[in-house]
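Here it is, the structure, as structure tokens.
Of the protein chains in this complex, one is absent; all others appear in place.
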Amino acid sequence: MTGIADRLQELGITLPAPPPPAGLYVPALQSGDMLYISGQVPLQDGKVIETGKCGDNITVERGAELARHCTLNALAIAREHLGSLDRIEQVVRVGGYVASAPGFGQQPQVINGASKLLLDVFGDAGQHARAAVGVAELPLNAPVELEFIFRVTQ
Amino acid sequence: MTGIADRLQELGITLPAPPPPAGLYVPALQSGDMLYISGQVPLQDGKVIETGKCGDNITVERGAELARHCTLNALAIAREHLGSLDRIEQVVRVGGYVASAPGFGQQPQVINGASKLLLDVFGDAGQHARAAVGVAELPLNAPVELEFIFRVTQ
Partner (left out) sequence: MTGIADRLQELGITLPAPPPPAGLYVPALQSGDMLYISGQVPLQDGKVIETGKCGDNITVERGAELARHCTLNALAIAREHLGSLDRIEQVVRVGGYVASAPGFGQQPQVINGASKLLLDVFGDAGQHARAAVGVAELPLNAPVELEFIFRVTQ
């Protein structure tokens, strides 16, 4: 059995440095076997990669890329917390918040950018429940924010 | 003690077919004794019953009916996952997202359409914590979306 580090390499993925929290919270909090990852916006080198709203200046495809990037940040945080991503037994829930222009209803397609990455990396263990909604505004005017619950080995 | 199937019959409720997910996620994910149901919009036969916003073209009463419909979909999903709704020990949390026109502040009354059904069906086991918020837009331009956590027998 190959581990997740090998799988990331196969996929050509190098995780970023885990971004620091944007407020008075921790990036990850474990309670029993549940690991809660705080809301991630598409930060890179301390800045949001791109600001705006889906259905306005951000296309569905671009939104999905940014959702993927949020997920890479979350995996970097989980790896730092757990020591190894092999300790993730199951992705449990993904919460997806999409900053949405009036009339935009393709939040699921945007959040699929996160879900696809989780399935690619974890296979069956990457399957998850999900809620995707369209919000008015997000921190730092980000177009998308994602939070996660993982079940982990203790 | 009568079961939930009898209770549904007493209430004149026939559950719909469980709607397929709208993206790369599963309708229900169980972790230990917690069953997470993915966000449900008021789908019927593959289409949202009615689009729009509460406080605009959707009245509070209509919004509550649609919230009830989302909950029927969630129960259909739970039944398919669990085999029987008798395995639900407790509704734990309901997350309610209401697509809201400017100035609309009656999200609780809309989400009561979901909560009332849960109480009618499960009695004390239907009591739950809840968050209700007013969002900008929802998938497929639905007026309401609901997600659920149930505690179940393993």
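Note that the chains are named A and B in the order they appear, and that numbering of residues resets to 1 at the start of each chain.
Rule of thumb we're sticking to: a contact is a pair of C-beta atoms (placed from the backbone, for glycine too) under 8 Å apart; a residue touches a chain by one contact, two chains touch by 3 or more.
Since the structure is predicted, the reported quantities are computational estimates derived from the model, not experimental observations.
Annotation: of A:43, A:92, A:117 or A:135, A:135 touches the absent chain (contact as defined above).
Residue positions on chain A in contact with the hidden chain: 21-29, 31-32, 36-39, 95, 97, 99, 135-142, 145, 147, in rising order.
Contact residues of chain B toward the unshown chain are 33-34, 55, 90, 92-94, 99-109, 111-112, 115-116, 119, 127-136, 151.
FYI, only the chains that are shown with their structure count from here on.
Taking only C-alpha atoms, you rotate chain A by 120 degrees to land it on chain B; that is to the nearest 5.
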